[in-house]
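One protein chain is absent from this view; the other protein chains keep their places.
By written order: A, B and C. Residues from 1 in each chain.
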């Protein structure tokens, strides 16, 4: 297994519960507890369903099985078969039924068992969910949330390990979030359900067991990046599992006297460009880290935003991208590990960038 | 209709027939004739089918109807129903049958009636066609060509006007070409069929009627950009229909004394990075133009390649992107026109960039 | 079962609806030919009994999803003609504010969840809408219109099965007009009746003469009752024919003039007029009046729509229109 060291990143202290004050299941608002990322998702789903009759779940094996990653364990018992709906293996119908139900005022949360299976439902996601509000001249909305475990690291090979966020960032009309911590897993999901637009929540499967402090009822507004640490030598922008790796690399670098800023966009569409540009301008050096293959990946967009803005003038060195190999994901554990940026890769790239002109 | 002025760009004189010398239908090799883009595709299909029994066509309404854009008109009569196969409306099966036939040694060329319908066949394109060669450790190959008309400009609204090339540039294992001229429509298609890998050929529907000189049997190697004109003030990189618009803008700019280079990548995956970087370094200013929405679009990748390379040090100004609006495509002609870069937009952006520091 | 031809009010309404759809599309055809309309369009002339008979079998608050060939569904479900025409003419007062055009007209107020540019794309959406009705106990039924061609899309299959296993209140209305663009249903299917596909999902399927308004009305009524009673979906195959080309680019090379003429002989409107005459529920002047009312309404719609301002080509307005306002919350516009 190539599970990376996943440092517990600091909780979201700048953004305490500032959304609708929904009481957390079994926890007093304001309480902060240690939860795993999977628990944070589960607790949020529980809260939302308890709180709003319109919320219901659909997906493959989400009932008694609890989902392929156990995220929905226990929800069937609590909410019953009408609201926790095990589906046949029919991704078009799962997403499409979500679109139709959302159009009629429900708040469906559908799960795709692996994010790779968006490929089976792209029409419904891209041509229907994302476009209906615009195409209909604003006469309808599609408050659909699609949850999907993304990323590699489990030896599941090329069809179960993709990080496809860039595709959806390129689709106007859908919002895309990539929580990197248990707190964000809760907060962003809550915001996603609260939003009248379709939102794709890409959970990273290597993070499900990661623990972190989570304020009860936590809410993280969509479209707000988080500065996870600040340093003056260089700015790392990283997404999903790469946030934790960047934080671990930052510790190592700090030990050598290199101080880095780590920015986690959290929502990649709409992107919090202002925060990213400010933080890059502050150090003049940008290292962009993603797990997805490099070519036309999401951090290319960040590179473009940097160099077409005033931040360009603050740059002291070329922008550096660290990304997955431009290959399908290989099965063998060592090959898989070699295919995505690891902590030492980040350290090396950051060191070089920090020391270079 | 918002059909843009489509200047006849100069033929591909630097790259004459350098591929396998296949005799063109009704034309002596070496002959250069004026053909429309659609005619160039049709003639290439004819040549390839006449030349190689393994080549056959599948798609919706490609037979007696001749395809939604008339590209395959006459091929049914010439080659018969076995090799020009009208299919039911089943995009998964169309692409999947192409994958299976290609795996077994055939050279299928499948047509998706509009490139938007890739959304109905993404699993077969992305998880199967693109990955099989790698996943199987090289034990098989998928010489499948997928042709699909892309782009806006016909008043067909949000589900029939997309430019989705960025998605496929992000998929290792498939190659992607975007011919901008009749000559390239022939040359790239011939190279695509000649290649042992899956190739997505994104034809632009506004170009089908554009005329240009086409050498008989023309062959354009995959992965080679074309410098369509050279100037010292600024480098425009543009794709598909934007190449012609950039050329028209260049004429206007030349009249004011601004000389621009126009680079057409032609193949966007694998990308001819060297040519692009050389041409950008030569002027120190880059204007990147695409029809697709800006966010996470393909030219973001070009921006990233520029600023992570040595070309960064040659930049005299921020990189500028001109792209489609981050909206679904609207129906109304004036809205559609406002949604994608037009010649005056390119002129204005180029002028500003040329004159700026 | 009611006999619509025998009831003056129902007969008048059916006739006026069919004529309105017909006149609307004839007008669109002409506006196109004269270069006054833009984009593409798909006319359902010849298929009006399918849309009309189906919608007459529904309650006002029942829902439909429609297709690229959706004008008659829209009319039959009660849409405002001026807003339809305004949309096609790319006006700000159109149903979609000029952003959607013919393939995306919806009228949420009359229960039309929208046309669709993707063949089969509306079917799973209809199933989801039906699920919402079931979950909320609204008692409403959803009709999903789609073509013969669409029945070969994976979306049809998955949606039909889901509706079956969950007993959802949906009626699948397959308008088999013999062609998917140029592809003859005979070649796209190795079965005689598309309705036989219902057997693959475990619900009833029936093939109906889609040019017989009463037959359509009866079948959909039965199917809607079944759905409303919580007994799940039905597949109703309305066999019909489109008189015009698939879209403006169609040269009709895949069918004969004789075939078209033979089907024009079976004009669903004429047939229903004959039935009404036979039933004696309306007089000839009343029949003529229904037709004239439709003609006038369409003429008036064109006039009003034409006079309206064009959708403004303002980039900021477009960018603002992509996302629903998050501050407004996720409150539904269609009360389910």
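Keep in mind that, in the parts below, a contact is a pair of C-beta atoms (placed from the backbone, for glycine too) under 8 Å apart; a residue touches a chain by one contact, two chains touch by 3 or more.
Note that this is a predicted model, so its numbers are computed, not measured.
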Interface partners of the hidden chain - shown chains only, full complex considered: A, B, C
Given B:133, B:160 or B:266, the one touching the chain that is not displayed: B:133
Residue among B:35, B:62, B:76 or B:97 touching the omitted chain: B:97
Of C:93, C:116 or C:152, the residue in touch with the unshown chain: C:152
Residue, one of A:227, A:282 or A:335, that touches the chain absent here: A:335
Residues of chain A (touch criterion as defined above) contacting the omitted chain: 1, 60-61, 63-65, 68, 70, 86-92, 116-117, 119-120, 154-160, 325-328, 330-335, 337-339
Chain C residues touching the omitted chain (full complex): 152-158, 161, 164-165, 187-191, 196-197, 199-203, 232
Residues of chain B (touch criterion as defined above) contacting the omitted chain: 54, 56, 82-83, 85, 87-88, 90-108, 123-124, 127-128, 132-141, 143, 172-173, 175, 193-197, 222
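By our rule, only the chains that are shown with their structure count from here on.
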Most distant chain from chain B, judged by the mean position of its C-alpha atoms: C
Between chain C and chain B, distance of the C-alpha-averaged centres to the nearest whole Å: 37
Chain centre separation in whole Å, for chain C relative to chain A (CA means): 40
Junction residues of chain C, two or more chains touched: 96, 98-100, 104, 116-118, 121, 154-155, 321-322
Chain B, residues touching no fewer than two other chains: 116-117, 119-120, 157-159, 325-328, 330
